[in-house]
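As you look at this complex, bear in mind that one protein chain is not there, while each of the others sits in place.
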Amino acid sequence: MTVRVVVVEDSPVQLAHLVDVLEAERDIAVIGQAGDPVEAVALVQRLRPDVVTMDLGLPAMAALGPSSRSWPASRPPSWCCRPG
Amino acid sequence: MTRAILLPVGRDWYALPPVALQEVVAGPVVTDVPTAPATVRGLFNVRGQIVPLLDTGALLGLEPTAACPFAVVVQTAHGPAGLAVTGMPEPAELAWLVGPTRARGTVGAYAAGERVAVMLDPLALMAQLHPPGGR
Partner (left out) sequence: MEVTGQEARFRAMFAEEAEGRLATLGELLLELERNGEDQELLSSVFREAHTLKGAAAVVGLADVLRVAHAMEEVLEGLRRGDPATPAAVDALLGAVDGMREMVPAVLAGEDRTGHADRLVAALHDPTPALEPPPDPEPAPGPPPGPASAPAPGPAQPAPRRERRETVRLRVERLDELVRLVGEASAAALRVGRVVTDQLGVEPAGVPELHDLSRILESLQERTLQARMVPFGTIAEPLRRTARDLARSLGKAVELELRGQETELDRGVLEQVADPMLHLVRNAIDHGIELPEARLAAGKPRYGTVRVHAAQLGSEVVVTVADDGQGIDLARVRQQAGEAGDALDGVGDDEAIYAIFRSGLSTAATVSEVSGRGVGLDVVRASLASVRGRVEVHSEPGTGSEFRLSVPITLAVLPCLLVEAAGRRFGVPMHSVVSAEAAGWSEDHVEGQVVIRVRDTILPVSDLAATLGVTAGQGGAPASDSPAVVVASMTRRHAFRVDALLGQRNVVVKDLGRLLPRLALLAGASLEPDGSILLVLDVSGLVDRARSGGAGRPAPSPTPAVPAPAGPASVLVVDDTAVVRELERSILEEAGYRALAALADTPADLVVTDVEMPNCDGLELTRAIRGQPALTGLPVVVATSRFSDADRRLAMDAGADAYLVKGDLDRRTLLEVVGRLLGRAVQPAGGAGR
């Protein structure tokens, strides 16, 4: 079963890199990319991914992290947080 | 034997390689440009583009061309430019090199049938519009 991932990263270079790395795995599919937390929330609400990746080292992202209320309550995605 | 297009300018004939010629415009409607040097006859409209019409005679250091029933459009590094010619251009075969020529913008005189035509180098010819150190 393919793991559906939304990648959240505000650096275009890092975003592209991460997408490349993930897509290289056969059973991972990147179904969305967001450049900032607000966009991320909208995407997650719409696409309901299995996993969201996010860099919590950054203050603004932390505010919107796993414990925030913005994420869909039913079937919340798993979190994969990269160290800063 | 090389193919060329012969251009009549006054009593002389000049030549251009066919590939240099973009098109020939008959009876160009020329808008004269005040304060332009004698080498610039004016501007004319070529299918929606404003193209300068240059006086071929003046560029060669001869007398300015009197009338301009035809304009030969050539491509240059800075866009298209028109050369004024006094008659309809004709295709011809250049037989052999008759001799070198000194005027700037020319690269030798060639025999073409019964005529002698001077081969032009459009880039060098137009470089004279911008004299080094001049305005």
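First chain written, first letter: the chains are A and B, and each begins at residue 1.
Assume a residue touches a chain if its C-beta (ideal position, glycine included) is under 8 Å from a C-beta of that chain, and two chains touch if they have at least 3 such contacts.
Since the structure is predicted, the reported quantities are computational estimates derived from the model, not experimental observations.
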Based on the whole assembly, the unshown chain contacts which displayed chains? A, B
Those residues of chain B which, in the complete complex, touch the missing chain: 29, 31-40, 43-45, 47-50, 52, 58-59, 61-64, 76, 78-79, 81, 102-104, 126, 128-131, 134-135
Interface residues of chain A (partner: the chain not displayed): 10-14, 16-17, 20, 36, 38, 55, 57-60, 84
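Heads up, the rule we're going with is that only the chains that are shown with their structure count from here on.
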Chain A and chain B have mean C-alpha positions lying a whole-number Å distance apart equal to 66
